[in-house]
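Only a single protein chain was left out; the remaining protein chains are all shown in position.
So, subunit A:
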């Protein structure tokens, strides 16, 4: 129930999250209400099961990988701060942000950080390289049983061939950025709020 929403989230916390993530006050309270409604155990954190209870996420072929993105290395619970930090990657880039102070740290929803989010969906072992195996794993998740191993293998090989510039048979983050330099990342990896 949303009745605990704005009573448990203190103003100072909202301000901090606003600074970190760039979400507005009302967006933060709405997402907090969402967070509490997902938190069936009512202990202030979400577990992987809490996410898997969302049917639309459970039927997403990359559902498990996306859930993984919310949990920092080796942890099983995510609190509201962590939840918001991950969601912040999908905040649309506003024009006035582009001209902000260049010495300030990069906002969570910058183009680079959006690409990093996508990169990490491929790079399971977090070694900053997408190996052939990792690429195959993701491809297999997306196509299910409908494509044979050989065909999938050749697709993976072709992809690595096209992207790999330094010949180490894997895709680094910079190579990843290069391949996708023309894609409209700002729009495709952003979720617009209605209010």
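Note that contacts are C-beta pairs under 8 Å (C-beta built on N, C-alpha and C of every residue); 3 or more make two chains touch, one makes a residue touch a chain; residues count from 1.
Just so it is clear, contacts and distances are computed from a predicted model.
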| note | Answer for the undisplayed chain, UniProt naming, from "Ribosomal protein bL31m N-terminal domain-containing protein", "Glycerol-3-phosphate acyltransferase 4", "DNA polymerase epsilon subunit 4" or "Phosphatidylinositolglycan synthase family protein", is "Glycerol-3-phosphate acyltransferase 4"
| field | Listed residues A:29, A:77, A:110 or A:137, member touching the removed chain | value | A:29
| Sole residue of A:19, A:126 or A:192 that reaches the chain not shown, by the stated touch rule | A:192
| query | Where does subunit A touch the missing chain, residue by residue? | reply | 1-3, 5-7, 11, 25-26, 29-31, 33-34, 37-38, 51-63, 66, 87, 90, 117-118, 121-122, 138-139, 142-147, 151, 155, 158-159, 163, 171, 176, 179-185, 188-195
